[in-house]
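Note that one protein chain of the assembly has been removed; the remaining protein chains are unaltered in position.
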Amino acid sequence: MATETVRKPYVRHRSAWWWTKNPRYVLFQFREMSSVFVVLYAFLVLWQLWALRGGEDAYYAFLLMWYSRPMMALNAVVLAFAVLHSVTWFALTAKVPLFRIRGRPPPAAFVIGANLAIWIGLSLLIVKLLYGGF
Amino acid sequence: MAAAEVDRVTPMFWGLFSMGGFIVAFLLPVFIIMNSLAYPLHLVPWEKVEYGNALRWIRGDPASALLGGSIAWLGGWLPKLFLVLIVGGGLFHGLHRFKYVLYDLGLHKAKKVLDPILYGLAAAGTVAAVVLAFSFP
Partner (left out) sequence: MADKGTTKPIKLRISRYRPERSGEPFDQEFTIPYRDDMVVLDALNYIKDHIDPTLTYRWSCRMGICGSCGANVDGTPKLTCALYLRDLKKRPVHIEPLANFAVLKDLVVDIEPFMEKLETVKPYIIRRDERPIERGEYRQTPEELELYRQQSLCINCMLCYSACPVYGYDEKFLGPAASALALRYELDTRDQGSEERLAAIATTHGIWQCTLVGECSVVCPKDVDPAGAIQQLKARAATRLMKAMLLPLAPR
């Protein structure tokens, strides 16, 4: 009686471009890439604080770079990724119900709407409070 | 199959990642606009962004004036706290997420090396933000 087996499980290799096969995977990759730009901006702000510490000449030199066209383009890209993060983040928070209404979690539209309202409200508050308005 | 060890470290960084995520989501876009794009887009004049006013901004002048009275001192703290939240939140959120980007690219086996580097960087940046921001009057 033969006791040998021909069982030979085949493990398939996953292509490095797996994420291009599906628009939701592509959105996921962009969403995760936003982290790179957030970190980059955090370090740019640290540089800005360092320049401010360095006195008027140092800060002026920093501003020349900061308001140059390439920097503007980069900051626009950072802003685009920041907004992408905000929008996708609010959609994700709808998945963790913090409270229940009559046994059911609140509808996703309500949670996302509430987040958007807070976002706009806080943004306006910051412009007013920290910057004294436009 | 032996039971795996409970991971007590990741949840802490996940918590920071979560809080950072909210901070970045709510506060970063308006900050980028005001801090980087408002002047080049002619939304605010040069007087608002030049050195003297930058110092006044970080001293909390608009806020102190608006709050007035007994809580005017809070105005001085607000911009500094705001900067620490943006930098700290952004770093702990972004580097945690970036860690998983690296895992996905095949580096998940280097977890023991990656974790201290990335979270160390986040901590260092946050400390730098605190020191720099509060070094102003």
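Letters A and B name the chains as they come in the text, with residue numbers starting at 1 for each one.
In this text, a contact is a pair of C-beta atoms (placed from the backbone, for glycine too) under 8 Å apart; a residue touches a chain by one contact, two chains touch by 3 or more.
Treat the numbers as computed from the prediction; the structure is a model and nothing was measured.
Asker: For the chain that does not appear here, which of the shown chains does it touch in the whole complex?
Answerer: Listed by label, the shown chains it touches are A, B.
Asker: For the chain not shown, which residue from B:W14, B:W46 or B:W73 touches it across the whole complex?
Answerer: B:W14
Asker: Which parts of subunit B are in contact with the chain that was left out?
Answerer: 1, 3-8, 10-12, 14-15, 18, 97, 100, 103-104, 106, 108, 111
Asker: What residue numbers in subunit A mark contact with the hidden partner chain?
Answerer: Within subunit A, the residues touching the omitted chain are 6-12, 14, 18-19, 21-22, 24-25, 28, 32, 92, 95-97, 103-104.
Note that only the chains that are shown with their structure count from here on.
Asker: Just give me the whole-number Å value for how far the CA centre of subunit A lies from that of subunit B.
Answerer: Subunit A and subunit B have C-alpha centres separated by 13 Å.
Asker: What residues of subunit B sit close enough to touch subunit A in their complex?
Answerer: 21-22, 24-40, 43-44, 48-51, 54-55, 57-58, 60-63, 65-66, 78-79, 82-83, 86-87, 90-91, 93-98, 100-101, 125, 128-129, 132-133, 135-136
Asker: Once bound in the complex, which stretches of subunit A touch subunit B?
Answerer: 32-36, 38-39, 41-43, 45-46, 48-50, 52-53, 56, 59-60, 63, 66-67, 71-72, 75-76, 78-79, 82-83, 85-86, 89-90, 115, 118-119, 122-123, 126-132, 134
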